[in-house]
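Submitted below is the structure of interest, expressed as structure tokens.
One chain of protein is taken out of this complex; the other chains stay put.
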Amino acid sequence: MDYFAGVDIGSTMTKVVIVGDRIEASLVGPTGPEHRKLANRVMEEALRQARLTFEDLTYIVATGYGRINVPFADRQITEITCHAKGLHSLLPSVKTVVDIGGQDSKGIKIQNGKVMNFVMNDKCAAGTGRFLEIIADSLGVPLEKIGELSLTAERIAAVSSTCTVFAEQEIISRLAGGEPIANLMAGIHDAVATRVYSLVKKLNVEPDIAVTGGGAKNIGLVRALESKFGQKLLVPPEPLITGALGAALMGKDIFERYTSEGQKPTRSGHKLEEATFFK
Amino acid sequence: MAYVLGIDVGSGYSKAVVLEGDEIRSFAVIPSGGDYREAGRAVAEAALEKAKLTLSDMVRTVAAGYGCNMVDIAGETSTDLSCHAIGVHHLFPSVRTVIDIGAQYSRAIRLHDEGRIANFIMNEKCAGGSGKFLQVAAHILRINVSDIGELSLKAQKPVEFTTGCAVFAESEAVSRISEGASPADILAGIHNAMASKIVTLAVRVGLVPDYAVTGGGAMDIGLVKAIAAELGTNVIVPEIPQITAALGAALLAKERV
Amino acid sequence: MTELRDGNGLAAAEKLYTQYGSRARELKASGKKVIGYLTALGPVEIMTAAGVVPIRLKGNVSEAISKGDAYMESIVCPFVRNVFDAAVKGKYDFLDGMVLPHQCDSIDRTNETWSYTLKLPYWHFLNVPHVTDDPSITFMKEILRIFITTLEKFTGTKITDEAIANAVKAHNENRRLMRELYDLRKSNPPLISGVEMMKVLVAAMSLPVDESSALIKAVTEEVKERKPAGDAKGKRIMIIGDQIDDIAVIDAIESTGACLVMDDLSLGAKMYWQDVDATADPVQGIAERYLRKLKIPTTFVGSADTYEGILEERFGHMKKYVNEFKVDGAILFIYKYCDPYGFEVPAIKSYIEAAGVPVLYLEDEYSTSSLARVKTRIEAFLEMIA
Partner (left out) sequence: MAEEKKGRAVATATAAKIPKFVRGNLSATLKAKEEGKKVAAAFIADGQDEIMRAMDIVPAWGESFSGVCAAKRDAEKYLQKAESDNFSRSLCTYATCNIGFDMIREEQGGAMPEGAPWGGMGRPDMILGNGQLLCDPRFKWPQATQHYQRDVPVFVTNMYYPPWDPNVNHHDQEAIYVKYATEELRATVKFCEKITGKKMDWDRLAATVELSDKTWDLFIDTYELRKHIPTPMDTGDAMNTMVPLTFNLGTQEAYDFYVDLKAELEDKIANGVGVADPEKYRVIWAAGLPSWFALGDFQYFNSKGVVFPVEVTYRGCEKVERLDLPKTNDPLEHIAWRWVRYWTHWYDAAKKRPGSTPKVERIIEYIEDYKCDGAVFHSAFSCRSWHAGIMQQAVTLKNVYKDMPILIMEGDIVDISSYNEADTHNRIDAFIETLAAYKKRQG
């Protein structure tokens, strides 16, 4: 049995997925300067889950923002390609993917698992998960709660500033002005959804549409996006791991393509170790 | 003896100063949190308690700062910009340019000889150069903002930051760290980036010595050193740099008695 | 400058690229007058004829704008701001003067910010029109004549039509040589990489025309010697934009195995594809080249009867490049706050896609601050068209 691993190092989370003929293990760990070099730890944990050793792995693909920092990976592929791949394996009917990560929001058009077109947010944190994080943080509301909270709003309190930092201030003063926190939460979710929507609209959007990434775990954001797109959006069971899953499946494809040509794909030869340049 | 109270409700912290004549009888600094009205009350109470006084002992109260209109215990309000000017002038009459580094805004304030505000510039659409930058740095390095200054002084070769955006400085810092930059180098780099932005503001109001640095940012020794280096001259830092605006508000209250 | 020996053209270009302006600095020290200018609209023929050293100014994408922000708004084109910042920081302290051609609002509206801040002995704003009809050509000749007089006044020497005609010859030759070098990118893989080419283009615009020609010759001879290496799997990319004058983005493209084989940049093909016709009045030919031949978005073109015809007038040359250089994908790299290019994006994108070439549109500052993000987009684009 051949096993393939995908490692997705995002700006806030590290994800690892191991596949054989099914998903053997999937794991999500935090990413931070001191964590991201420890992709190997997350990998070890995933191997333990799957009751496998590093040597059992046939091919490893790294993806995500920190993909270059995974010494033991055999190949680096961008998260855009991997998301498309992973999502297609989970929800084959999806033609448009909306991925809302910590630093980036993306729109991806896919056709049988291949990227047809894509867009990414520019260097503005508005419309990214980071926007929500910062706001949640400054209001002392747990990140996982803000979605729920926003759904209890009796009206959407529009937030005018797009800039994360100034929106934060605007919200604080609006709160002081007596605006209920739920309305403001609805406001920022609407703001993020609006930015993401006008970004993704650059693709000619076709259903089904799926939401992935940390943003997909935020029910308030998903609802806000649904009202923008005017249709129901699909959310995969574990929206965080589609990238890593896609990476693992890309590895599988690469391996099978080579073997069909009677060759072996070249491995990095690295052991399961920390990224050396951190030492 | 007449007591007056000055309150400065900033977007990050609220400060209060109780003045007895020209002397600071007591002061307090607390996080503003969401509710400015409450923050105004709380910080005033904290300061009054220290002074073993009550609101009724206050002949006059002036509130300043971002949330000053919310503060119901104050007789009148003023902007924190003028109050900074008055407060700093009271402490250091020789100062003509105040550089105030708050939670989200940094400002350069020019003073008239008699300590009134002559001109001011604040960072506009960009929070680069504001205290936010430091919060972001602390966030990614998982350290306390208060430890940043000392740590930054250990820098070997400060990182060159190319972005001015506080939020995206985060991703840039993260990738520099992944390239092996030490936390100290990152912080020193952030200090330099902030200093050049802040001094640019100061240039726009017209560089006139002496210079004072106030606000939360002034408690960061690394940042203060970077600013002094960028200005090419020494800068004055008040003993408690956060409360100059509250002090100014109190002085304003005294004036109006 | 370093003696050009056989086989060291690229090394010389590298040096001039990394120490930008070093040659102008030398020439200044030797008593020459150095005039800086912005954009492809700087009439180098006239500056050469005046006996001054023209150098096209660039900024530094890996340096954050700081001092310049005290004088120039952040809504100004990030390229212009960065160059201005460099000038304020003294990177161009060897300049005797500057010429700002009226290309766009970002230049026109900051003319006084530049001149009053830098206070150079010579300053000229060349009021190039935006349209190309006959009255505009006549007008262009008039303002070129005014430019000539101010230069004469500054240098104290007459600029004869003969001198201008000779300068025209020299610059046409310079452009011919550069096109010859471009030809070496047509093979698969190209004999010269996009990164190398960028260094040559940048080096070339920092030199007096004859030295520039000598450099290009040396590089061409050196590169000709190369044997087309290995099997070329890499996608062939064309980059479109204004003044991209740093290897950062090019490297981001080529480090993924693709190769940059052609450009439509204002310091590349836009500069080198059109010559000045030798006209009885040499200024006539110059006026026609800068106004009618240069394909830049700040010159309005729209004489064709149909919109499709107008698109051909505006972008037809890019379709030619695509075929001549066998381009697989195009990257449209536009600076934020650029109205002239920004308003063209949908038109260019759809035009090139209609030619069967996928286009990646990138909007960014003149800065490497978001290079990691740009790199991801480029890689994904290449994975997409793989």
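By written order: A, B and C. Residues from 1 in each chain.
Throughout what follows, a residue touches a chain if its C-beta (ideal position, glycine included) is under 8 Å from a C-beta of that chain, and two chains touch if they have at least 3 such contacts.
Since this is a predicted model, take the numbers as computed values, not measurements.
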Which shown chains does the chain we cannot see touch? A, B, C
Identified contact with the non-displayed chain, of C:Thr113, C:Thr155, C:Ser187 or C:Thr279: C:Thr113
Among B:Lys50, B:Arg204 or B:Lys225, which residue is in contact with the omitted chain in the full complex? B:Arg204
Determine which one of C:Thr39, C:Ser66, C:Asn82 or C:Ser136 touches the chain that has been left out. C:Ser136
Selected residue (touches chain absent from view) among C:Phe79, C:Trp123 or C:Tyr366: C:Trp123
Return the single residue from C:Tyr272, C:Tyr290, C:Tyr361 or C:Phe381 that touches the missing chain. C:Tyr361
Determine and list the subunit A residues touching the chain excluded from the picture. 157-162, 166, 169-170, 173-174, 194, 197-198, 201-202
Can you list, in ascending order, the subunit B residues touching the missing chain? 66, 78-79, 81-82, 112, 116-122, 124-125, 204, 206
Subunit C residues that touch the omitted chain in the full complex: 70-73, 75-77, 102, 104-106, 108-113, 116-117, 123-125, 127, 129-131, 133, 135-136, 138-139, 142-143, 146, 150, 297-298, 300, 302, 306-308, 310, 334, 336-340, 342-347, 349-350, 361, 363
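By definition in this document, only the chains that are shown with their structure count from here on.
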List every chain that touches both subunit A and subunit B. C
Give me the two chains with the most inter-chain contact pairs. A-B
Between subunit A and subunit B, what's the gap in Å when you average each chain's C-alpha atoms? 37
Between subunit C and subunit A, distance of the C-alpha-averaged centres to the nearest whole Å: 39
Cα centroid separation, subunit B vs subunit C, in Å, comes to 45
Of all residues in subunit A, which are in touch with two or more distinct other chains? 65, 123
Find every residue in subunit B that makes contact with two or more other chains and list them. 125-126, 163, 168, 171
Touching subunit B in the complex: which residues of subunit A? 11, 32-34, 36-37, 65-66, 69, 103, 123-125, 130, 134, 139-140, 163-166, 168-169, 172-173, 175-177, 181, 275, 277-278
Sort out for me which residues of subunit A touch subunit C in the complex. 65, 77-81, 104, 114-118, 120, 122-123
In the complex of these two chains, what residues of subunit B are touching subunit A? 11, 32-37, 66-67, 70, 104, 125-127, 130, 132, 140-142, 163, 165-168, 170-171, 174, 177-180
